[in-house]
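All protein chains but one are shown at their positions in the complex.
Each chain carries a letter (A, B and C) given by its place in the written order, and its residues are counted from 1.
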Amino acid sequence: MTSIHVQNAVFGLLIGGLYGLGAVGLSLVFGVLTMLNVAHGELIMLGGYVSIWLFTLWRLDPFVSVLVAGPALFIVGAGLFWVLFRRLIHFTEEHKIKNSILIGFGLALVLQTLAILAWEADERAVTPSYAGEVLALGGVVVPLSRLAALVLAFVVLGGLHLFLTHTRQGTAIRATAEDEQGAALAGIPIGRVYLIAFGLGSALAGVAGALVSVSEAISPAIGLHWTLKALIVIVLGGMGNIFGTFVAGVFLGVVESMSGFLFGNAYREVVGLAIFLIVLSARPQGLFARS
Amino acid sequence: MQRFAVIALIAGLTLALIAPQSAGAPSGTIRLGAVVPLTGRFASGGAQVKAGYEIAVEDINARGGVQVGTRRMPLELVMLDDESNPTQTVSRLEALATQGVVAYLGGFGSDLHAAAAAVAEKNRIPYCGVAFALHSVHQQGFKYLFSPFIKSPDIATGIYRFLNGTIPADQRPRRVAIFAERTDWGRELDRLWTSRSTENGYQVVFSAEYTVGTRDFSDVILRAKAAGAETVLSLPTPPDGLAIMRQMKELDFNPRVVLMIRAPDAPSWTQALGKDGDYVLLTPGWHFNFRAPGVAELNAKHQQRFGRPADVITGPSYACVQVVADAIQRAGRLDPLAIRDAMAATNIQTVVGPVRFRADGTGAQPFVVVQWQNGTQQLVWPKEMGAVPFQYPARPWRER
Amino acid sequence: MTVPRLVPPALIACGVVVLGAVPLFTSSRSLLTWGFLILLYIALAQSWNLLGGFGGQVNLGHAAFFGLGALVTRMLWLKGVPLVLALLAGTAGASLAGLIVGAPSLRLHGPYFAIGTLAVAEILRITAGNVFPEVSTLPARALAGYHLAPRYYLALGAALLTMLAAWRFGRSRFGYGLAAVREDEAVAEASGVHAFRHKLLAFVVSSALAGLTGGVFGFYHVSFYPQFAFSPLWTFDALLITFLGGVGALWGPPLGAAFFLMLREALAFRLLEVHVLIFGILFIIIVLAFPGGLVEGWRTLARRGY
Partner (left out) sequence: MSGDRQRLLAAEGLTKTFGGLRAVIDVSFTVAEGEILGLVGPNGSGKTTVLNLIAGALRTDAGRVRLAGRDITRLPPSTRTRLGIARTFQLVRPLRNLSAADNVLVARLYGRERADFSAARSDSLRLLDLVGLRGKAQMLATRLTLTERKRLEIARALATQPIVLLLDEPLSGLNPTEVDTALSLLRTIRKVGITLVIVEHNVRAVRALCDRVVVLNSGRRVVEGTPGEALSRPEVIEVYLGTRSARAGFDA
């Protein structure tokens, strides 16, 4: 039975990687702008459709599509920020959160319906020729495409980390997240930083969506699920903490899978959430809070 | 000023939208009310239902409408979207009732149907719905609910009969695993499949429940594999079905037969899974190769509109309108009660074959098995309806 | 700009008389259903507003208490318990759950509290779905005797109760204490306000009224899965309506609910495939035009003399 447990944990790890990547963008946007874009799940959905579209039209490999989905969603995100969320930047924190939730809700409805009109409501996914190939390690198999997705998630996060720590723009973003007024006094153009941060958050959603299309289904209605998961993951990891968020996502994925085995599949998410609450009561600021 | 403009815009829009709403049924048409999920999680199935209703109404009107007593009247379809939310289903059906509809047409999915059927019962308006197999809805003593669609008991018996009818006794996949989602329908079928197994010579070696929306089926699949299951019976929603198929491949679980109800219905199944979606069986209740009058015309119309023959749920939806129109004609007046009684006495040929209703409102529909073969849905049962050979056993993943 | 003390209750009373008379003049099921839904959403949103608006604690687990009220009330009622007792039991169950959930979760702050309560609600939702997977349909006998008017009046009662509670929350000593806690817990404590007790009491009252509203829903709906009443959509609708109307304002939820539902339904009846799209766009336009909520927008416009 032990190899089945390990197998289970491996699958949990691979799913958790997507939870983490799906949440990182939301965390970045919240950390920098103090805005909660509840249409984040819909942006993931759009990223998924980019990959499906490219695959259907030109048989483009989904891992190549990531290179398109990221920039495409960056532009979408920047556009959305410019048209909608830009108006909120001078509000108080409370008003920013409140109004960003409202706008995000309306946006989610709009994007869902547009997706139905554009691609119909069917569940879609991408199955490249190598889907289902596995790496066998003893009695345990690791699906290659999903492993690649996890590795790619790491690469993207590493890139994000380098960008945030080693570039002017990245430093400006971090400074703004730390202390907005201070950053403004230091001459950082807050408006542009916000635009870039929102675009980056959306791009991360796009990348996550493209990777989701490899292992899970994409349909216009999946947004809510991903937004809810992302909210739980970013709180578990500590708000605004990028790597904490990713690790928390992986952690949640593994816990859910393991508990499926221990308590029956029907209660897997319940156990995951219960563990979340236990962590929260022991560490009220999340697992990896910045003190 | 900008705000004032917004207020004026919204107020004007709201008034404009509400105002003509209260108008009663214009004389001269027969109003059929349909509440169908076109957005939300059932939107995919809802689209197939919508297509069936629309094409049927068009066809009947093209033939001059329905004879009501001495007049021929066209059908008028009043369709609303319920966003896959049963509260909206109820409130919109109530609104339709006040607009003079003489019959309801149902949506998609058991929970929406269960809500809708009860509203029909309450409002005493006959209700015809397809695309739900939950039998317990029919055990409430409802008098206004009619469904020319296969139900769980038909599926449970039918699948074993199909296997025994197509596979020689010494090659039958007798060890069965059941993947049941934790819903009333999941439990209903789990129970029925289990109780029908022994009498047909099968043995349920593994049965597991999971919640809808599960992403990791590795524990379920590994246990079924460990139990040596040769047949998998399941009724997943589309995303769950895709996940199960992919993970069965990844974990190299090679059942000889996989039945999935609902998930492989949509034509997008093969786009999503490619050749990995082959060999899967489905029992959607209908198929475009089904031999029945009117199917060819329906397929032609559908081809024209959507570029493919009619989808599996579109046929039964089309039949629903046929049944209702026939009942209205026999009732001879636009009285919901009279139409109900006429519907109970239905005996006509439709695109899903002959329709007759049992006392509980279920139709005794022929049991149809469809298999995904080389990326297309092929009718494999019953033989007399134009079936192609059943591909058995499913080829192991490694050899595909 | 201070409103004379008795104006809100007088307005509430007028509203009750007018709304109470509606079923006497119309038997249109469509109209009564609309009215019912608007009243239900007023009660739901206002009960959320008690904690979320007046107390500043954004509870994303509100649906759990709505769902519990619906579940308990409906089960008891269908088993033959008199409706009033069933509603009371549902309310009591929700209050008890409010106490049990509130005590630990209110030690969390801001987003941690919000997402913590969301997790609690999701646990309850999934468990409810697992324990009660069967659809709960009214038996044919109950359907035969089904009337909308009593449901409408019950929803009116629930809406009235939540409105009165909100009015008291705005005017009483407790209300001032709660407002202080919302603004700054440390300052509230320094002023002598026991922050935790105030939040907990607001949480319990809010859950109790959500439970009552859920009970009314359980009595109204002809057929639904018990899990459905626990859906996070109920929380989001309550929150959106309150934010849209005006958070922490007595008239926010009623204004928001009327607006939200009228617009949504009106669009749904006119536009088949794009009604959600248009609704989303209009919703965003309204939010951008009135970022402080409709109540505040109304006041601004009134002051400018439009």
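Keep this in mind: contacts are C-beta pairs under 8 Å (C-beta built on N, C-alpha and C of every residue); 3 or more make two chains touch, one makes a residue touch a chain.
Here the structure is a predicted model, which means the values were calculated and not measured.
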item	value
Displayed chains contacted by the hidden chain, counting the whole assembly	C
Hidden partner chain, touching residue among C:19, C:89, C:180 or C:257	C:180
Those residues of chain C which, in the complete complex, touch the missing chain	2, 173, 176-177, 179-180, 183-184, 186-196
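FYI, only the chains that are shown with their structure count from here on.
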item	value
From chain A, the most remote chain by mean C-alpha position	B
Selected interface, A-C versus B-C, where C-beta contact pairs are more numerous	B-C
Inter-chain centre distance, chain B versus chain C - centres from mean C-alpha coordinates, in Å	35
For chain A paired with chain C, centre-to-centre distance based on mean C-alpha positions, whole Å	31
In chain B, residues with contacts to at least two other chains	38-39, 182, 211
Two or more partner chains touched - positions in chain C	126, 130, 273, 276
Residues of chain C defined as touching chain B within the complex	28-31, 33-34, 37, 126, 129-130, 133-135, 137-140, 143-144, 146, 221-225, 228, 233, 262-263, 265-270, 272-273, 275-276, 282, 285-286, 289-290, 297, 300-301, 306
In the complex with chain B, residue positions of chain A that touch it	4, 7-8, 11-12, 15, 56, 112-113, 116, 120-127, 131-132, 134, 141, 143, 146, 215-217, 219-222, 225, 253, 256-257, 260-261, 264-266, 268-269
Residues of chain C defined as touching chain A within the complex	104, 107-109, 111-112, 115-116, 118-120, 122-123, 126-127, 130, 232, 236, 239-240, 243-244, 247, 273-274, 276-277, 279-281, 283-284, 287-288, 291-292
